[in-house]
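The complex appears here minus one protein chain, its other protein chains still in place.
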Amino acid sequence: MIMNIKELIANDRFAKYNGIELIDVSAGSATAKMVIGPNHLNGVGIVQGGAIYTLADLALAAASNSHEVTAIGLTSNITYFKAEKSGILFAAAREISLRRTVATYQVDVTNQNNELVASFQGTVYRKP
Amino acid sequence: MIMNIKELIANDRFAKYNGIELIDVSAGSATAKMVIGPNHLNGVGIVQGGAIYTLADLALAAASNSHEVTAIGLTSNITYFKAEKSGILFAAAREISLRRTVATYQVDVTNQNNELVASFQGTVYRKP
Amino acid sequence: MIMNIKELIANDRFAKYNGIELIDVSAGSATAKMVIGPNHLNGVGIVQGGAIYTLADLALAAASNSHEVTAIGLTSNITYFKAEKSGILFAAAREISLRRTVATYQVDVTNQNNELVASFQGTVYRKP
Partner (left out) sequence: MIMNIKELIANDRFAKYNGIELIDVSAGSATAKMVIGPNHLNGVGIVQGGAIYTLADLALAAASNSHEVTAIGLTSNITYFKAEKSGILFAAAREISLRRTVATYQVDVTNQNNELVASFQGTVYRKP
């Protein structure tokens, strides 16, 4: 099963194209990583919100698809706390609610000094 | 002023790298566009949530920086309605509240048939 | 059908206890009203966020239960724009997406001068 998630994530071309990789996944949780490069920056030279969101969303996708049921993103929110220009970002997703057709995950995005950069919460729809 | 926004957005390397472009901006509103390509897809072959979010976020950035005050993303939420595999996506941002230090924007993401693909709402912090 | 919604809402003791009433409902939309009184105020004398949220949530409940399918709140967000101390608040809900098992509504909360007080967006789960 975990193999399949890894394949699902490995086939995520948007994540791969943007240098985002899955580094860990287990039942209900996952961690993704992004080494900040020039292509992640916005017009004022800090990491674009979309890059941080995508990193968090990949962790969500892996965590929510870890139960042998296909899960698709329904709704999510993100709040930004720190602007980053370089270094490494990590997104750690953990399940806070699992029901038959919906599940919710908290994803903390941190930098290499373990400072909180953003908080993301996502709810997925689980295909019966 | 609008010239400066266009430069700000033109310098957004993450958006440019992902094929997202600004097509219109005026005081408090903006429209961005993304022609869906293979690098926008996720592991199951539909447009990745992060790509849709980034498109919406670029429209937010342009609309919120259209008032000669620097605006930075504080928090946002997105809800997905339709999965897309090809075609063109548009994100239209409009201001729903403007105060001295915060402002909020509604961004509708539609496909080329003008069907709603996602709804995004973002609040920015405006630097005094 | 609309009769049943009106009963459902009329039986909402929390809304009734707080002076919130449904004034209109049709397929996919609804409007609720609250005349601001002393019991709606918080410690600094403005309408409590929870009162505004409850008003919006009642409009959501009516609009989302207008299709002969039971709908229950899954997730919602609210952003506040104006502090009110007296007068009348209205919440107008409209459907922006309807699918088999989930639906999403935008609810605008306005005062008696038709100024936007808050924006609420809610997603419901529809029982098959």
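Each chain carries a letter (A, B and C) given by its place in the written order, and its residues are counted from 1.
Operating definition for what follows: contacts are C-beta pairs under 8 Å (C-beta built on N, C-alpha and C of every residue); 3 or more make two chains touch, one makes a residue touch a chain.
What you see is a predicted model, and the numbers here were worked out from it, not measured in a lab.
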| request: Could you list, sorted by label, every displayed chain in contact with the chain left out? | output: A, B, C
| said: Suppose we count only contacts with the excluded chain; which residues of chain C make the list? | reply: 7-15, 17-18, 38-44, 47-51, 53-55, 57-58, 61, 70, 72-80, 83
| said: List every residue of chain A that touches the chain not included in the displayed model. | reply: 77, 79, 81, 96-97, 99, 104, 106, 116, 119, 121, 123
| remark: For chain B, residues touching the missing partner are 74-75, 77, 101-102, 104, 123, 125
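One rule holds for everything that comes next: only the chains that are shown with their structure count from here on.
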| query | Which integer distance in Å separates the CA centroid of chain A from that of chain C? | reply | 32
| Distance from the CA centroid of chain B to that of chain C, rounded to the nearest Å? | 28
| Computed distance of Cα centres, chain B from chain A, in Å | 20
| So which stretches of chain A touch two or more other chains? | 74-75, 77
